[in-house]
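I have a structure I would like to understand better, so I am pasting it below and will then ask my questions one at a time.
Just one protein chain is left out here, and the rest sit where they should.
A, B and C are the chain letters, set down in written order, and residue numbers restart from 1 in every chain.
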Amino acid sequence: MPGNSFGQIFRMTTFGESHGGAVGVVVDGVTPGLELTEAEIQKELDRRKPGQSAVTTPRQETDTVHILSGIFEGRTTGTSLMMILYNKDAQPSAYDEIRSLFRPGHADYSYLKKYGIRDYRGSGRASGRETAGRVAAGAVARKLLARRGISITACTREAAGVVCSEYHPDVIEQNPMRACDLSAAAEMEQRVLELAEQGNSAGGIVECRVDGVPAGLGEPVFGKLDAELSGAVMSIGAVKGIEFGAGFSAAGMTGREHNDEMQMASTDSAEEATQDGSGTKALRFLTNNAGGIIGGISTGEEIRFRIVVKPTSSISSPQQTVSVDGRNETIRTEGRHDPCICPRIVPVVEAMTAIVLLDQIKRQEAMTA
Amino acid sequence: MPGNSFGQIFRMTTFGESHGGAVGVVVDGVTPGLELTEAEIQKELDRRKPGQSAVTTPRQETDTVHILSGIFEGRTTGTSLMMILYNKDAQPSAYDEIRSLFRPGHADYSYLKKYGIRDYRGSGRASGRETAGRVAAGAVARKLLARRGISITACTREAAGVVCSEYHPDVIEQNPMRACDLSAAAEMEQRVLELAEQGNSAGGIVECRVDGVPAGLGEPVFGKLDAELSGAVMSIGAVKGIEFGAGFSAAGMTGREHNDEMQMASTDSAEEATQDGSGTKALRFLTNNAGGIIGGISTGEEIRFRIVVKPTSSISSPQQTVSVDGRNETIRTEGRHDPCICPRIVPVVEAMTAIVLLDQIKRQEAMTA
Amino acid sequence: MPGNSFGQIFRMTTFGESHGGAVGVVVDGVTPGLELTEAEIQKELDRRKPGQSAVTTPRQETDTVHILSGIFEGRTTGTSLMMILYNKDAQPSAYDEIRSLFRPGHADYSYLKKYGIRDYRGSGRASGRETAGRVAAGAVARKLLARRGISITACTREAAGVVCSEYHPDVIEQNPMRACDLSAAAEMEQRVLELAEQGNSAGGIVECRVDGVPAGLGEPVFGKLDAELSGAVMSIGAVKGIEFGAGFSAAGMTGREHNDEMQMASTDSAEEATQDGSGTKALRFLTNNAGGIIGGISTGEEIRFRIVVKPTSSISSPQQTVSVDGRNETIRTEGRHDPCICPRIVPVVEAMTAIVLLDQIKRQEAMTA
Partner (left out) sequence: MPGNSFGQIFRMTTFGESHGGAVGVVVDGVTPGLELTEAEIQKELDRRKPGQSAVTTPRQETDTVHILSGIFEGRTTGTSLMMILYNKDAQPSAYDEIRSLFRPGHADYSYLKKYGIRDYRGSGRASGRETAGRVAAGAVARKLLARRGISITACTREAAGVVCSEYHPDVIEQNPMRACDLSAAAEMEQRVLELAEQGNSAGGIVECRVDGVPAGLGEPVFGKLDAELSGAVMSIGAVKGIEFGAGFSAAGMTGREHNDEMQMASTDSAEEATQDGSGTKALRFLTNNAGGIIGGISTGEEIRFRIVVKPTSSISSPQQTVSVDGRNETIRTEGRHDPCICPRIVPVVEAMTAIVLLDQIKRQEAMTA
């Protein structure tokens, strides 16, 4: 599985740089017969696109998606689904400075060391624009998951030092930070704009919750559900860590505190118990320190994980760096960058989560065949 | 890539349950012509095996490795290398209780929901003993990496609430906690033994550092080095989170604080600079908040990540649980378990890290071919 | 997918040389809950083992299979199934000559050029004994296919210039040539023994038929059913070609001759028609020049293909060759070799066919999930 493909049965292959001809994705393993429109894909892409608010970049990317294969008369055919977004924003002159300097926090130096060649226009393949293909593929996965009652919701849980103390999923799309707490959201926004004003940027934490996942998803021992989600989400630029359930706080806990005890559900849930034909019926966990995954397999509880997003690397404050030809220089990364990338990473986290889950579901169906 | 295989070019496939006939591994993509003895593999396995000290389980697993294929006249042939450890410790009667009860924190319930069948003897495939195969494959990878000057060192950084304030790699193998600070190690050991005495257990944090990795390893966009390391390490039982470099603390940092600025090395490093033929010579980062990986590609700086290890699930304190046939019960998981698993996870983390790195190096060689 | 693994969901990884410690296989993606005994696997292995008759090698390989993981209380657990056959026949002295000479028709030279090292004992990994692992994995696949009404039968169709003019599947296991025509079988046997007497060997053709495969198996465009079967079967040593249905004779046919026309089945098959809920009901093909596969997807007709098996390379007649150190030499490959390998390739062809079909079925289930 070379670097531009992800997934095993439901699988995407992405292509495109921020300033080449296009970005996009080919999706394999799509369930045939699914009704699918460009508008549905576009809706998810619009959540990722730049220029949504003052806390995101004002760049006007043309994020209009076109489905060029895999659809016939409004339905998926089961063959490779190709979705593309053409690039229109190319202004090569804007990249004169970064052509010769390695920007701190960016992959300029590491790409050059890897490939011996570097597409310096807007970070080339390392651009966040690459994730548009992921979001498009994720939109398909989410639609298929919804048919099974699985929903995925990510939000900004912390940014610029401001922490959401409450969790209200309904407010997430109502504030530009995509925070889960409106009063924290307002404070975050103000702090982020202040940092932007100072030529600086902010990090944060994105939380993701998945409801409706049945117990039993995850492939021991290397395709564990948490292992695959980690690999998926850590592949998003700017993400530097992930934790499930109690996460890093488990380091200071004891087994008695961390273990999620079990109980049969009360008679109130009798109906639910009856629907479960496994012989273990209405088993419920009293806590969810595991974040819904034990031994790499879902338990039926809500899946919950958090990721840390580093502060945006592009800042207009002067920084020390080195030029391609080996001289010490000072750089200011001017221009149109998100002072905090959390709100735009939210839909990408959801997309990657959806793809992992759908792929695992398909493998689970295959295993028992 | 089904669940029991890991890696693309250097690839292992593990097999075995804690109480079946054997555990082991088949390794594909082994560089031919490498001198290799069972003793070298055994040395790494002995670091993982139970019964090394009071803080690990006193079980006497027979961890003697046999190489059954892929070696001829003391050298690897390039064909599939098979290494096996036979199981001898089977005492089925010891598992009477867990046969009918789901142990909190264990994968008993999730396995049954997944497969519809459960090997309850010592957790079956979910047993930590499964990692012996990983360590054996990792020993081969480490030997190949050493030829390239790459060394991997993991240690316990925190356990039972005690944090190592200093980092001395030379003391790690000199204390049963595999901590990097001897005074912290002594305190950790005491606290862990106290918890064990109380029928309880402790979590902790394991840190891993890799030196000698050249800039340029990692495959955008899904095979990024940090994404693959995360997927690899999160597949180890009991690991619930991972962070690179500044990790979760980046949430509260600004771009100016987090960005690693660059500088040309001083004349003192002239010799080193000369050896680097890339035209960027002795570029050095002033900080390493990135943990040695930017844009998913190694920068040439030390790679550094930390993982959180949950407290051992098996504790002798009574806990609420449910029986296989749906009754509420109380369980005490008696017996021979590590009160803190950190020291035995250390070699497994090193093994998985080695396998990812070697596999990436091989892919890098292939790419430029 | 490195060279020692095959399959995507139902996947085997084989290991072992003819004279190392063991040969065997790890199988991933096994449906859990399947009753499985070593005796069932052994039965298939006995069809492949040497020494079954005068036309096969009199070597007494110890082909006793042991299942070391993946089974609990007589059923598969869904985790990696490991099956092993220990080697006992090692007589290193028997390999003194081939140590220094490249045997014509053998992979001695190509292995040395590839790996820079060569395990010369009984061909090392290039030995036919490697296929024991395939047959063991295939036995599991065949059992799972049988539950779906799919049966696979291969036979020797031609050997030593003698062609079977009739096809009687019931006689295949009743003659040492595994031919489908008893009178041809007797003649084949006599000719093969004559050639053996003269220090020579014979080639042949093996035919494989698969019944009960539903229409719809095969993954366009690279995982086509015929493409995967070809890759699978061509990976068996000594196989030099494959053709489906009319095969190479199609070169001289016209479209009118080759196209398989279709018709609705007569009322006699009304019951069968009713069982098919696809809306196309009792569609039948009037001919089967396609061999049951069109556009890489099964049509529901019998799948039929033929492979050519080259004459055994090991012959006791003198042949020109070259020594490892570059001198011209004469070699006679003495000893215990099958003068015609067709009868022992039959079970290997069946095994590979079974693995491809089961893997395709599992992927088909996954696709529509």
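Following the convention adopted for this analysis, a contact is a pair of C-beta atoms (placed from the backbone, for glycine too) under 8 Å apart; a residue touches a chain by one contact, two chains touch by 3 or more.
On a predicted model such as this, the values are computed, not experimentally measured, just so you know.
Think of the hidden chain as still there; on chain C it touches residues 1-6, 8, 14, 102, 104-107, 109-116, 125-126, 130, 158-159, 161, 195, 200-205, 214-224, 226-228, 230-232, 234-235, 237, 240-248, 250-264, 278-281, 283, 286, 289-291, 293-300, 308-315, 317, 319-322, 324-328, 363-364, 368. By the touch criterion stated above, the residues of chain A touching the omitted chain are 1-5, 8-9, 11, 13-17, 20-24, 26, 28-29, 32-33, 66-72, 75-82, 84, 114-119, 121, 124-125.
In the full complex, chain B touches the hidden chain at residues 8-9, 29, 31-32, 78-79, 220, 361-363, 365-369.
Going forward, only the chains that are shown with their structure count from here on.
With rounding to the nearest 5, the Cα superposition of chain A on chain B corresponds to a rotation angle of 180 degrees. Mostly identical positions are employed by chain A and chain C in their mutual contact, as over half of the interface residue numbers are shared between these two copies. Averaging Cα coordinates per chain places chain A and chain B 26 Å apart. Chain A and chain C have Cα centroids lying 45 Å from one another. Residues of chain A in contact with at least two other chains: 8, 220, 363, 368.
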